[in-house]
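Single-structure report; data block below.
Complex shown without one protein chain; remaining protein chains in place.
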Amino acid sequence: MLRFEVDRRLVEECHRLSSEIVEQVRKETAGFTTVAIERSVARLFGIDGVNSQGVPLPNVVVDHLRAADKLGDGVAVHLANACNALGLTPAETAQRVSEGKLDLSSLGWQGTEANRKTARDLAKAALERIGARRRERESLLEALPVPETPWLYVIVATGNIYEDVIQAKMAASQGADVIAVIRSTGQSLLDYVPYGATTEGYGGTYATQENFRIMREALDEESHRLGRYIRLVNYCSGLCMPEIAAMGAIERLDMMLNDAMYGILFRDINAERTFIDQGFSRMLNAYAGVIINTGEDNYLTTVDAFNSGQSVLASQFINYHFARRAGLRDEAIGLGHAFQIDPAIEDSLSYEIASALLVRALFPRCPVKYMPPTVHKTGDIFFAHALDASFNMVSVLTGQSIHLVGMLTEAVHTPLLQDRYASIRAAKYMRTAAKRLGESLILKEDSVIDARSKGLLLKCADLLRDVRRKGLFQAIEEGVFAGVKRTRSGGKGREGVIRKSEWYQNPIEELIRQELSVEPGKEDSNS
Amino acid sequence: MLRFEVDRRLVEECHRLSSEIVEQVRKETAGFTTVAIERSVARLFGIDGVNSQGVPLPNVVVDHLRAADKLGDGVAVHLANACNALGLTPAETAQRVSEGKLDLSSLGWQGTEANRKTARDLAKAALERIGARRRERESLLEALPVPETPWLYVIVATGNIYEDVIQAKMAASQGADVIAVIRSTGQSLLDYVPYGATTEGYGGTYATQENFRIMREALDEESHRLGRYIRLVNYCSGLCMPEIAAMGAIERLDMMLNDAMYGILFRDINAERTFIDQGFSRMLNAYAGVIINTGEDNYLTTVDAFNSGQSVLASQFINYHFARRAGLRDEAIGLGHAFQIDPAIEDSLSYEIASALLVRALFPRCPVKYMPPTVHKTGDIFFAHALDASFNMVSVLTGQSIHLVGMLTEAVHTPLLQDRYASIRAAKYMRTAAKRLGESLILKEDSVIDARSKGLLLKCADLLRDVRRKGLFQAIEEGVFAGVKRTRSGGKGREGVIRKSEWYQNPIEELIRQELSVEPGKEDSNS
Amino acid sequence: MTGLPKEHMEQDGFVLPYGDHQNDGLVQVSFTLPVKDGPLGDEAARQVMRSMALKEPQVVESTPLGEGYTFFVGYGKLTRPVELAKLKVARPLWDKLEPQAIERTIRERLGREIVVVGAATGSDAHTVGLDAILNYKGFAGDHGLEAYSGFKVVNMGSQVPNEALVQRALEVKADAVLVSQVVTQGNVHLSNLTNLVELIEAEGFRDRVVLVAGGPRITHALAIELGYDAGFGPGTKPQDVASYLAQEVSKRKSLYSNRAF
Partner (left out) sequence: MTGLPKEHMEQDGFVLPYGDHQNDGLVQVSFTLPVKDGPLGDEAARQVMRSMALKEPQVVESTPLGEGYTFFVGYGKLTRPVELAKLKVARPLWDKLEPQAIERTIRERLGREIVVVGAATGSDAHTVGLDAILNYKGFAGDHGLEAYSGFKVVNMGSQVPNEALVQRALEVKADAVLVSQVVTQGNVHLSNLTNLVELIEAEGFRDRVVLVAGGPRITHALAIELGYDAGFGPGTKPQDVASYLAQEVSKRKSLYSNRAF
């Protein structure tokens, strides 16, 4: 592929700055957990299902402890206490709590050491379950290798999981390597995860554990039929970020959209809550062997791509360091990037190449998730298709790894069966036709592309210096990313941020840290 | 633009070989004229219109002389003789002949010198008329410059000249720089040129002088409206090659499809006739300031583009030397090239770049006419559009000059209004988006592209050596070009080849040779 | 959508699609059928085209998409012309004004600021279009309503429940309520928009407010049909909306001179 040589000193400075930016946030949020994190622990302890009013049991348990002002201890010890006291599994405990038959706060305390140990045992069992699914993926990947990059990533979004299955299988048979089930509008603001198989969503299908299971099963079947492992993606953003990470780990999802700032900027979710949630959810992703997809591509929908390239890069550095701190290896950090410059701009294609090259050079081991043009598409489906052809070319030329296939009907509707077909066909063609194109070309010094890449990196470093100076919360408050301003204490879901008590325990986190050797405030050394 | 460095020694050898190949053909055909050449002279002397049976008067006059076995002298002196004898203009002469009122062969001979002089005067008047149109073009181009390359070239082909006008004007307003009126199937095998405005053709509109005029007038109007000179193209191939060149010269066409071998290979027209006709028609093109378009692109419709690239190149060398011998400057030799490799082949895009680069490097001053993919298009108009996007990119990247805009409906029908729009839109986008892309990149030595370009040139040289050895007629007999085999004496229209008498005179040719300083058997020195 | 030259609305005659020749009626279609590819599938596709009143239906491509589904591209000829004079088009009743004229209209005809509240409602989080109209920055070189001294703008942002929007409109005594709807899958925009009108009617201030909808699938006609005063689709400029509001709110002032706010 075509290569760009970065100024290593500058890159190191960017890494140092962002590492410091991220450490600052970590320090300021270390004393807190969230309702969503606790619900994930509950889920991982085996609590699932809904009560008679349809409220998910993880919510029931967490709300119950919260009402008793015990949530600061974490759910884990309290569930362990019930276990030790009554010999109940967490699921049984939740069931009783939900039926009003059990009050956890009035149960006799079975001893801190004993409870902590039980909690750790429950956590160990949970992680074993996840580990098993991870190993399952590894062996499937060995048996059913995915021969070509970039992987072709398409979305299904009918709103009905059973239709999604039909469309996903067909997409896979047409050549898609990765299937993302887009979720319904509005789900990210729900402070619970809907339950069971669902058949009605708008602009997407609800992310539920059962939906995950149904789709994973269908894709496993299809993977075997095709001799190629089809990866499954869903979102762990929004108010339930860590819970969905847990569900994804259990149902062997392969990638998850997980961004440290997307919820803040695009869903007006409280910033502290988001930073805390992303930390734990990424640990789960890391343990599950999930590749995360960050969401910088989204910035270019609210600000101009030509002028704001540096904010995408700066955010990638920051997201990267958040991810490293959660134990994700480079190979699991799928940084979001996008082809969004106004096609009316002279040399737009060269500028797109410049930024695509740059992100590859800056994060050489990270599988960039390259997003297609969307903003400048209109109902002229023919021109949209031509624009995607350029995107496909740049993707292959610059050696991107995860290629979100652009749709000719982007400005019209979520993709029809035939839209996905046409788009996959065009992307496949380019992957073959331009296979060794990048190897054939050398970037000319001081050319329009080279100058743009260099300029972007300089601006990115400036921006990171500025963010380092004022802190990430302040930067967000000033609208540095995506042109969106959010205050530290504003936004949805802040009430779900809980100060940890001195007895707080999250045994899942502890174990993951231990197994992946991630110390709080430190990144692991593979960098 | 991206560049490829050719092996100069090898290129010089190719030029020497093809010059010799062409000189051999010239020598073997120098003693002949054709009915079509003589009809062109008649036309240029002002003979037009049809007789009561609809037979064009140039045919009437030429057939008349032929019947009297006088055609070997050329029409010019006989028309001059009539002029000197009866004081008639050639047009009046033709009228009388057609009415059976005049027998040219029984007219008293007015003296060779006198007749020759009159013939030269008539020729001078004709060339002045053409020269005036040429200067008209030059001043229009100055007033209405065409700012961007590649020029976007589209076809109109409704069969009805009035519909063509509507579609051509709209295409120009959408961004087309060049309009080609495709002619009806079958016209190339007519041994006369249809007369008047026509409204019914199949797969194209008849090439008639009136149709030329109507379209030129409409495009002049549009050029003024748009402030950009719109070039008009038609075909001077087929049995009436030189006549149509004459008509094009008179009606200020700007480009003409004119290939030294197309008629032989694709229309089974006699080889000797074709070589003789192309020589004179190109002189007319040269004098009129017309850019010719050669037809090597067509070869890749009957043989595989991946395996037969060298035959395209070899033919370009040969066509080039035929053209130089007819007085065409490099800037007027639009060599045909095409993007036709099977898109299913790995690295097909790199191979396309390789050959597009090579042709630019071999003929640096010739305006290559780059043809879009056609053969591998199917009714999947979406994929066809994506394929054209690649073609558009290669065209801009490699700095082609005349860009025939590919149509998404290539495999379906001659372009609809909306097809042309979508295709122009996509091509315009690429011209802007990739403007300086080529300047940004350097070709890597021994890469897949570089190796392919080098390999093609080597094979081309081999092929030319072979053709030089056996002669062009023999090579054609063996199916070297386009995989089509034609014998020297076979094919249509051979009866129209006429041995020149010792009194033969073609004053048009003489004057053009004089004014452009083209000696038979020599190329001019701008090379 | 607004201030269009007259000739855009006043064409007549009968028209047919035009591909290659006047009135040839040529139309391109593509669709997917749950049939296998093959002669039967092609015939089914032709039958679909016949159902669409297309003559000489041609299937130019049929591609299997996977188990039992086939994608078709076709061309056919429509023979029933459209009579332009008979078309009913909801006509915009305002003129496009220049910014100064807008300010002047508000100052002179209304004599106070126009208060507008805008939101992307329901679960819709697309704010780019709404922001383009409301925020100072604007759209395509044209500043948003905030840039006018004649407008006071409350932009509530995205995913705003209809109830919250109604509440806020009452609080700030809004002259105009501007709603953006971008997501249309399952016609969710239609139910959202209808619900808002109902809430406003229930609160009893429908006649005191100019109600405007916008979004890529919104047309003026659709908005009218849903009980709105105006609708703005793709390519709307802030100036269009400002022109409309300046004229409409001023006009209403005289109609409801006794209005509470």
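Brief remarks on what is shown
Note that the chains take the letters A, B and C in the order they are written out, and that residue 1 is the start of every chain.
Everything below uses one rule, namely that a contact is a pair of C-beta atoms (placed from the backbone, for glycine too) under 8 Å apart; a residue touches a chain by one contact, two chains touch by 3 or more.
Here the structure is a predicted model, which is why all the values come from computation and not from measurement.
Taking every chain of the complex into account, the chain not shown here touches A, B, C.
Across the entire complex, the residue among B:M170, B:A361 or B:L511 in touch with the chain not shown is B:M170. Contact with the omitted chain, checked across A:L257, A:I381 or A:M430, is made by A:I381.
When the missing chain is restored to the complex, the residue among A:E163, A:D304, A:E477 or A:E515 that touches it is A:E163.
Only one of the listed residues, B:N51, B:T89, B:Q110 or B:T302, touches the absent chain: B:T302. Interface note for the absent chain: among A:K70, A:K124 or A:H413, the touching residue is A:H413. Taking the whole complex into account, chain B touches the unshown chain at residues 157, 159, 169-170, 173-174, 184-186, 189, 200, 202-203, 266-268, 301-302, 375, 378-379, 411, 413-414, 416-418, 421. Not every partner is drawn; the one left out touches chain C at residues 1, 4, 7-11, 15-20, 22, 26-44, 47-48, 51-54, 58, 69, 78, 80, 82, 84, 87-92, 185, 217, 219-221.
By the touch rule set out above, chain A reaches the unshown chain at residues 158, 160, 163, 378-382, 411-414, 416-418.
Assume only the chains that are shown with their structure count from here on.
Centres computed as Cα averages put chain A at a distance of 59 Å from chain B.
Mean C-alpha position of chain B lies 51 Å from that of chain C.
Chain centres here are Cα means. That of chain A falls 34 Å from that of chain C. Among all residues of chain C, those that touch two or more other chains are 30, 63.
In chain A, there is no position where the chain touches two or more neighbouring chains simultaneously.
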